[in-house]
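Note that one protein chain is taken out, while the other chains of the complex remain in position.
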Amino acid sequence: MEHPVSRYAVPRFEELPTDIRDRILAVQEKSGFVPNVFLALSHRPEEFRAFFAYHDALMDKQSALSKTEREMIVVATSSANQCHYCVVAHGAILRVRAKQALVADQVAINYRKADISPRQKAMLDFAMKVALQSYAIDENDFAVLRGHGFSDEDVWDIGAIAAFFALSNRMANLTSMRPNDEFYLMGRIPVK
Amino acid sequence: MEHPVSRYAVPRFEELPTDIRDRILAVQEKSGFVPNVFLALSHRPEEFRAFFAYHDALMDKQSALSKTEREMIVVATSSANQCHYCVVAHGAILRVRAKQALVADQVAINYRKADISPRQKAMLDFAMKVALQSYAIDENDFAVLRGHGFSDEDVWDIGAIAAFFALSNRMANLTSMRPNDEFYLMGRIPVK
Amino acid sequence: MEHPVSRYAVPRFEELPTDIRDRILAVQEKSGFVPNVFLALSHRPEEFRAFFAYHDALMDKQSALSKTEREMIVVATSSANQCHYCVVAHGAILRVRAKQALVADQVAINYRKADISPRQKAMLDFAMKVALQSYAIDENDFAVLRGHGFSDEDVWDIGAIAAFFALSNRMANLTSMRPNDEFYLMGRIPVK
Amino acid sequence: MEHPVSRYAVPRFEELPTDIRDRILAVQEKSGFVPNVFLALSHRPEEFRAFFAYHDALMDKQSALSKTEREMIVVATSSANQCHYCVVAHGAILRVRAKQALVADQVAINYRKADISPRQKAMLDFAMKVALQSYAIDENDFAVLRGHGFSDEDVWDIGAIAAFFALSNRMANLTSMRPNDEFYLMGRIPVK
Amino acid sequence: MEHPVSRYAVPRFEELPTDIRDRILAVQEKSGFVPNVFLALSHRPEEFRAFFAYHDALMDKQSALSKTEREMIVVATSSANQCHYCVVAHGAILRVRAKQALVADQVAINYRKADISPRQKAMLDFAMKVALQSYAIDENDFAVLRGHGFSDEDVWDIGAIAAFFALSNRMANLTSMRPNDEFYLMGRIPVK
Partner (left out) sequence: MEHPVSRYAVPRFEELPTDIRDRILAVQEKSGFVPNVFLALSHRPEEFRAFFAYHDALMDKQSALSKTEREMIVVATSSANQCHYCVVAHGAILRVRAKQALVADQVAINYRKADISPRQKAMLDFAMKVALQSYAIDENDFAVLRGHGFSDEDVWDIGAIAAFFALSNRMANLTSMRPNDEFYLMGRIPVK
């Protein structure tokens, strides 16, 4: 392949532990391809398992935050960290989840101008504070979010997603993780 | 208790799942007290499990980085993020690991002035870049570290620890996690 | 229309001076739609004329910089300024010019990771310096660019494009200029 | 000449197109000397024409902003960009326009301490936001300025002047444009 | 000595002027050791005298600010400047003055999370503004502090201490001043 998936070696599929192979096969079946994050992180199976367990605990569970909103948090904060992989891959997921072709690029460039609700803007203001100056979080931030109808559990969700992608963005930048070409077009063309 | 452990409710011990109780009992037996991060994160058992699995995969495994060096990375980057819990708790662990009473405060305040080796300074320079501007990591950074004898696997370790604590610092700041009073004095008085 | 083109009123086409109408008709014929920058800036005909005269002097002329390279400069610096209009509109033009579907998103997110040549990375390093800290430009910057084969006239082109879009980005942010929906998909699907 | 006007060659007067010669002769007649910006930019006649057309559209027209206030915007934002030419040249014009010897230096150093009205301070607060973080402009900014009696057209004027000098400052820094010695003393000595 | 006190030579005690020797003997008698700042600055007797005269005028006088509060200002702002000497030495003094073992580390890491009163947080907010962006101090800052019961003379005290340690931190960083080992443990163990 012309462009490597990662700065680090990606093990051959046959070499991987069974549970990681199963996870990779499952995502391939669901998405039609294997997102490179699964390949790049398979370089370290223990970290792979913890990473996806954390990811799933935040992104797949039931929550008052819609899956669309969770992806908005990922895209906005990953853009602030200039994470190539995360903006492209999660931008795609955001388009698919939102059934809206434009919102991912808008949130990536300047979420303040995106076609989102005031509640969602407040959510992203807080996510960006977690991403960029979490030391200054205080009760006023919680009060603002409560004023938009978020519960304290929702605030944990917002903050934890921003925190998890603080990790994820740095791993992608460390490994020079490359997004699959498939992501760029996903969700851009309305399905009739 | 006068000062709460977290902004969020901490479940009663009896309410916790068995595996989390076991983990808490184990750390209590080893340390003589339960570090508050175990209590604060037990608010969300799934995230608790993933968090400590990730932590252990990086901090407890065999590595060319000594445990002391790994704690230096935690303290330096957590200080840059102004994370009260992580600097105090991991400062204590660093003192204990290093069997050196001064190094933790030095690394927390300005690692450039700490009593550490040039190799360790290069390690912390890179960890700080991961913490603060990971988008700019490039081949030159790897070359510098190789020049100090680090392998590419070591660089992953350095970067992954800085990345994991980027998450951890943000969770501690989000929950206003309070370090146990016990940490402040640990490792400060030489044991004969 | 649900989403306004600009914070400011857009004159009706009939009210516009002839030369501005002609320019708008020409771009419509060429592109198949009228990019909103023409509508938003028509609020001030004198400034409209100067803006597009400046634009054309830099972007349409013969130059050792290819049109693709010029659009890379626009996209990279506009992203640094978080300019919604410019990243979306010029991202589209970049995809079309480069006949390459991925490069615009890559340059917008983190040009250091984009599929571009070392010469183009040096070009964008300098463009970003013009955008973000032009006071520090010195002879070393010129020497680096000469080392990549750029003439001093090329350096003027790079710098002037970054400078012109410093203006353009601020006008778009001031007026809350909205990119046309058409831009988002342009150049993403290879034409057989 | 000991100190060059620009990093780039300045054409001989005879080589310049007629319209540019006329413009230069006009400014010389009015000012008694040719400000170096006319010489430095004559290196590129097309850009020269667009630059001064834009300049005149903002700085010479009728506006609710006085010419003094417009020069304040130039001086404050050019100082933030550390633009040697623009602070010196427009500082001189500001002193002459304001018939006030001190205000230009005050605005250049720290406009918050200058002998200007609260309305003018609000104007400069907004101009600085356009100069430094235009992505964050929102309705609150407009509300503040309306509270000081500015119309939305006035806000465009403030923002457009700050945007135009974002361009101008970068061109001056790119070309290392040198202000004429004459500017330094202009307007400093009260004329009886 | 393994770790030098300063980048610069420290005169032998016998070589020092009498007044400086007396000052050093006095501090040694009171503290049981000679803090290295006295040795490092004795390299320049005139500056030594002015430095400690200034220090004493602010830190030893009667004031509505308690000595504990004054040390909080020193620790918080010195941490922002990453001053190894000042955080360690004044952290020790703060612990002793406050008769509280934890507060110094808390204020050094993130004063917003420290066990201090809202009035003390407001005091440190202002001290940090003096340390980091004094150009933006305005009447609103004074109003906030008055709202917490501070007089304008108290505000001078807060600001002057932050200003003096802006000097002190820079001198310590310039000379690579090393804190005495004794400081690290002072005030950490409650005295019965």
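So that you can tell them apart, the chains are marked A, B, C, D and E in the order they are listed, and the count of residues begins at 1 in each.
Here is the rule we go by: contacts are C-beta pairs under 8 Å (C-beta built on N, C-alpha and C of every residue); 3 or more make two chains touch, one makes a residue touch a chain.
Everything numeric in this text was worked out from a predicted model, so none of it was measured.
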| item | value |
| --- | --- |
| Neighbouring displayed chains - absent chain, whole complex | B, C, D, E |
| Absent-chain contact - pick from E:V27, E:A101, E:V144 or E:A160 | E:A160 |
| Touch with the omitted chain, as defined above, among D:K67, D:H84 or D:H148 | D:H84 |
| Option touching the unshown chain, where D:N36, D:Q106 or D:S134 are the choices | D:Q106 |
| Residues of subunit B in contact with the chain not shown | 110, 112 |
| Absent-chain interface as seen on subunit E, which is shown | 7-8, 43-44, 46-47, 49-51, 53-54, 57-58, 61, 81-83, 130-131, 134-135, 137, 142, 152, 155-156, 159-160, 162-164, 166-171, 173-176 |
| For subunit C, residues in touch with the removed chain | 135-136, 138 |
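Note that in this section only the chains that are shown with their structure count from here on.
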| item | value |
| --- | --- |
| Mutual neighbours - chains that touch subunit B and subunit D alike | A, C, E |
| Computed distance of Cα centres, subunit C from subunit B, in Å | 44 |
| Inter-chain centre distance, subunit C versus subunit E - centres from mean C-alpha coordinates, in Å | 51 |
| Per-residue overlap in subunit A, given as positions that touch at least 2 other chains | 82-83, 110, 135, 176 |
| Chain contact topology (line, ring, star, complete or other) | other |
| Every chain pair meeting the contact rule | A-B, A-C, A-D, A-E, B-C, B-E, C-D, D-E |
